[in-house]
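In this view, the complex is presented without one of its protein chains, the others remaining in place.
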Amino acid sequence: MSKDTHKRVGVPEGASTLPGRYYADPEILNKEIEHVFQAMWICAGREDEIPNPGDYVVRDIGTENILIIRDERGKVHAFYNVCRHRGSRLCHEPCGTVQGSIQCQYHAWTYGLDGRLSGAPHMNEVKTFDKNEWPLKDVGCEVWDGHIFINLAEERAPLLKQLGDLPERFGRFRMGDLRRGGRVNYDVAANWKLIVENYSECYHCPLIHPDLNRVTHYLSGRNDTIADFYNGGYQIIGEEYCTLTVEGRQTRSYFKGIDKEDHNRVYYYTIYPNFLLSLHPDYMMTHTLWPKGPGQTQVICEWHFEPEQMAKAEFDASDAIGFWDMTNRQDWRACEITQLGVTSKAYTPGPFSHQEDLLYVFDRFVVERLEGPPAKPRKIASVR
Amino acid sequence: MSKDTHKRVGVPEGASTLPGRYYADPEILNKEIEHVFQAMWICAGREDEIPNPGDYVVRDIGTENILIIRDERGKVHAFYNVCRHRGSRLCHEPCGTVQGSIQCQYHAWTYGLDGRLSGAPHMNEVKTFDKNEWPLKDVGCEVWDGHIFINLAEERAPLLKQLGDLPERFGRFRMGDLRRGGRVNYDVAANWKLIVENYSECYHCPLIHPDLNRVTHYLSGRNDTIADFYNGGYQIIGEEYCTLTVEGRQTRSYFKGIDKEDHNRVYYYTIYPNFLLSLHPDYMMTHTLWPKGPGQTQVICEWHFEPEQMAKAEFDASDAIGFWDMTNRQDWRACEITQLGVTSKAYTPGPFSHQEDLLYVFDRFVVERLEGPPAKPRKIASVR
Partner (left out) sequence: MSKDTHKRVGVPEGASTLPGRYYADPEILNKEIEHVFQAMWICAGREDEIPNPGDYVVRDIGTENILIIRDERGKVHAFYNVCRHRGSRLCHEPCGTVQGSIQCQYHAWTYGLDGRLSGAPHMNEVKTFDKNEWPLKDVGCEVWDGHIFINLAEERAPLLKQLGDLPERFGRFRMGDLRRGGRVNYDVAANWKLIVENYSECYHCPLIHPDLNRVTHYLSGRNDTIADFYNGGYQIIGEEYCTLTVEGRQTRSYFKGIDKEDHNRVYYYTIYPNFLLSLHPDYMMTHTLWPKGPGQTQVICEWHFEPEQMAKAEFDASDAIGFWDMTNRQDWRACEITQLGVTSKAYTPGPFSHQEDLLYVFDRFVVERLEGPPAKPRKIASVR
């Protein structure tokens, strides 16, 4: 777990925000899709969304549609959702279940849940055709503590190499055991980086989040860790409150495995590029970000709880969901009014305050990825 | 008429579908508009839609809007629907009737139904102006057996040169005598070639058209003819059925002029680039295709019958329309899920089965048109 020394990271004097084209130019988004979203591990959801063989979800990454499906042995696979015959999309719902195989609804080409082509009518008449040569095209798919990650790069290191010390850092939260208690999808009229940047500072909290700022004062935060592929910190829950809910009161037990000092903290971690992980004493909130255009992002926000708590008759997720749904919408509005401004010629990079160190770090990450070839993982260093 | 030898055309071993850019790249569609749709005769509808002088329809071909209108002598003309003065569009409805002349609704410039400029207020004050120099700009317009064809090319051969032996091949159906009994317009979210390709094979019929496949079994088909500018074949109507309708029963007489062997056949012909001609024993179905974008096509589907049949009190077109409207929608869905897949980087050309010989032929036609200058008509050869 993190060892805190209450030292801010800080930004170089004179550091400033990104130029406007980073938020509005379709070419830059295309490059981000190529150099970031399709070049590293990105979080695609939770294992417990597809508990049984044949269960699937689909995700869009730029123009690619990825099918994530569990096979009979329980293994999760990710495939391009494209038939090898005429190119038809195979699964059409955002999520669903297929029975034993994936069948194209055009000419009945049929694939096993592991992607092998098992049936192709009339193709035996074609002499040069060999079924073994036409499986579904797969992409990298690994799971960390219940979080499914996919990777569209041709060459890829194992997920753990990208995650660094995250599994160790948050192992005590036993995230793999949690189950989803709620989900809200948001269509936000802002660039995906504005949403990450918004998540990365609480400088805006006094003005736009009066309720949040009452429970966790914006200056209580500590940005304690900057690693190659993530950054984050925590905020202190005020003494008269227990967790982040509508009332600030707690109706669930603390997570079983966590430490005492976790009981009054909320951890906020940005796991690059698209995963915002928020660990409360009694629930986990996740956001995954899906760029739809330079100024348009789909955000999937979910709330996850311990199954023991969910099994109780009095269990009610609405206090956590209600609190954060309100706060989310306040944030999206801030992102959207910023999207409106950064496209102006009059917008020139503005000066960062010391509250905005993590934005500086995240912006550097993106710019370096765009400028160079896909970055190689380096040693992770906590900031002490 | 066709002499059938029940021999399939076949595709070369290893032949495969087109690369994805052919279905998604706006530049390729623009080139198709230029090299195909605006460079050869395309079917624009039926003469009986504009029976009287002044009756008109308009059609969009790429960014061009074409006015097709009948003059006082009964001749059908096609003009760019653009006033020669300030460029205003002249006729605004999809179809309609003008009284004796075509008048611009802006400054009252007035044209005869044959396109001559007959009135231009105040232009007599402009010394260098000569009315004879400012007629409507016309495009090629010829009629084959009731089907109106237009041609936007500067240099064009007569329609008959492009049609080859089609007039002879289907003369016995007396298509020019038929009258429209129904029409449905469809907006299909798929590239126009996917719609032609879908029409060109019945490999998909067992899975997506159970009703159609019951009446005409998908392996009963014969692709009997491949010519320079069309291809097609027929399918056999099962012994217990009479024609393609909801019930499979027939409520109309067979076409008067057809042969006995036509009584249990449905002919399906793709007349390049945009005309799908389906001749049943007792009715004619036509589709014309109008690209609206790389992934968007308007399809006009019409059903035509003998006037003698239509005059009967018990005449009812709904059995034919209902059957094909259902089947059309099944096809459009197949085209649309394919459009979704072929834009993926993971889509690479897939292997053709021997059921898909006509697709191969049609794809070659398009690719050759795009690569070279507009093709010159060659000798038509039936495949025996």
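Order of writing sets the labels: A and B. Residues in every chain begin at 1.
Please note the rule applied: contacts are C-beta pairs under 8 Å (C-beta built on N, C-alpha and C of every residue); 3 or more make two chains touch, one makes a residue touch a chain.
These figures come from a predicted structure and were not determined experimentally.
Visitor: Would you indicate which residue among A:I208, A:M326 or A:L370 is in contact with the undisplayed chain?
Guide: A:I208
Visitor: Where the complex has a chain not shown, which of B:F37, B:Y80 or B:Y234 is the residue touching it?
Guide: Considering all chains, including the one not shown, the answer is B:Y80.
Visitor: When the complex is taken as a whole, what residues of chain A touch the one chain not shown?
Guide: 13-14, 17, 20, 197, 203-204, 206-208, 334, 337-338, 340-347, 350-355
Visitor: Tell me which stretches of chain B touch the chain missing from the display.
Guide: Against the missing chain, chain B presents residues 63-65, 80-90, 92, 105-108, 121-123, 125-129, 134, 137.
We take it that only the chains that are shown with their structure count from here on.
Visitor: Just the number, please: Cα centre separation of chain A and chain B in whole Å.
Guide: It comes to 48 Å between the two C-alpha centres.
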